[in-house]
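Of the protein chains in this complex, one is absent; all others appear in place.
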């Protein structure tokens, strides 16, 4: 069974040793290790992907969590492998409802075999959507929209979320949160074509470049500042010269972005694509 | 009648004066002037777009060409306005035949109301195509493929070409040639999405960025080194993760690029778009 | 005598004709014309650089201004040529006083042969500096620091300013103001190396790139959105690995930036460099 272990700690000393010791002692084969030490930012983290001959990850999880507690590490043990259950999604939102709505419909109509187990918002704009689809809602922002990052992690843990879907969630997740759910569990919808238009106003920037093609990108978030290009799906549309920016933006927001997110999430939960050493690869035929 | 006059001269002194004097004396309204003086590169040029109440540009052309001869200027007088005739195209090629073939078919099938009056190649690969469609062919390259730039201009003048179509012509036109046919008469097919992938290997670069969207761009060439983004049409296609570069490239070359060129040329010859002060604009309703 | 005429008008029709007619009728040789028509932004402008055999530009100015009034154009006539007087500078400021202070000292100590005839600020931070050096001060910002763009132009005209010095003035001049003083009369200090770090936080961006070289750039503002690289002077400093961003920024602000501005302004007012068709060139030996 493929198992992903993440650990985030207060410093670099002793971050890796106890967990690696333990799992290799259990006969695990190490498939991937990523370590991260950003002294200035005080972020120390590790991702460990292993293969272990077990039927359940629960015993391993128990022991590794115990190790974590003893060493002051925040530890998570997760397996991407299908186990008869559908993937559990958290959908994070800010203002725009269209991508979340499309995803909720696609789940309801069984086009995306997953379950929306919780919705979060740093703004309350999409709360009605959660009620409409009977999904538990958590407001995680203060009146200025600044999110409580610890509360977000707590909610994701509480609902035993497999994948975190950023459906036009307009905040940057802190590096520690990214590491806690590393290994291809955070999926973002960016409303521009990556890597060309990475900023917060990609429609404006493409328009200023006088492009006639606009697009959206569904990609994994990987927890390094400079990483990128973990693209799961991109969709585009073309416009005639002279179309106004607001019309272009509306086309993108109402049609292209929702489509892009739904197809991207579908590829992940149906395990058509994998994140492998920072690269998205097609799942090899077994 | 809208008239475009271009002049290219040996130096900056006296480049503008005689022509501007003459046409304003004839009662012309000046709509646009672009001057260019690149001392280091010894390129001195002017574009003059005027409106003049005449039924024919022939008398004006005669006088301006006389002025040009007297001053050592290379002068061209052209009108984009429909005059009952179809647009006369020169199709420039190097190796890849697909875009030129698609354009020739679209002309034959009257999807693009134009006439291919001449084909040029710095390589001979597309000569058979010209023969197949009964279009006069001119080889303009030496055995190394280096084109004879003066011969190209001579051919374009001889065939009284309205638009120069660079159908995967893999050479950069010199600035003087661009100026001689300035004003929206040179149309290029670039095999990548502009402005993101401007180089000579856009498929490779997009692939190295791990993009899942590939595209082509049909755009006007404007005669400054740094200009860009005069986009007439862009078309894209999306691929699944893991598709090999050679398969992506083949999809682009055989299907997406030809479509992009045909639609771009159609927009220009049907006067749906105009080049106006370095920007492509939709033709205003008259 | 070299004369620069700028005209900004309400639309494109008739912008160029009357002035060009008049000056060519006076026997002027046209050295450079730049026209600009940005329909979407409603900016229509022209720069005309001519040579005319006159001892004074005053008669020409009178007539051209009359033409402007008749046609609704905002017209300016200026000559860069030395006429026995020192260059008249306007120094525009926001918060940081160091570059303006250094320039005022260099003028006082006659290292820069110019006169600071007026200082402006969209914030009042540098008002004391103006008082200290007995330079008239104009506050041009509202309480939010938003400048009154028409008042700025009015002040620049009132003081018959030759050059506008943006000494860490943190606002973007509107295109119309840039056109009114086109031809190499607006000099900006950018606190980063251009073209690599064009944004508003160049120290942060270079630091994020983990560079060990930081710099400042003194350049002409040219009135097109995409223009750039009209660099008059650049100065740099290097730092050891591990130096903190605030220490780097302080080094740059207190030492490198002021030096960069003073040397840049000196080059312009001593006519060592010229703006020629959007390029900065060394003044040819006469």
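We just call them A, B and C in the order they show up, numbering each chain from 1.
Here is the rule we use: a residue touches a chain if its C-beta (ideal position, glycine included) is under 8 Å from a C-beta of that chain, and two chains touch if they have at least 3 such contacts.
All values derive from a computational prediction rather than experimental measurement.
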Note = Within the entire complex, the undisplayed chain is in contact with A, C
Remark   = From C:3, C:167 or C:231, the answer for touching the chain not displayed is C:231
Ask   = Which one touches the absent chain: C:193, C:222, C:248 or C:262?
value = C:193
Note = Of A:6, A:34, A:94 or A:176, the residue that touches the missing chain is A:34
Key: Residue ranges of chain A at the interface with the undisplayed chain   = 12-14, 16-17, 20-21, 24, 29-39, 46, 226, 276-277, 279, 281
Query = Mind pulling the chain C residues that touch the left-out chain?
reply = 193-196, 209-213, 215, 229-236, 238, 240-242, 267, 272-273, 279-282
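By our rule, only the chains that are shown with their structure count from here on.
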Note = Maximum distance between Cα centroids and chain B occurs for chain A
Message = For chain A versus chain C, what separation do you get between their C-alpha means, in angstrom?
response = 48
Note = Note: chain C sits from chain B at a C-alpha centroid distance in Å of 36
Request  = List, in ascending order, every residue of chain B touching at least 2 other chains.
outcome  = 279, 281
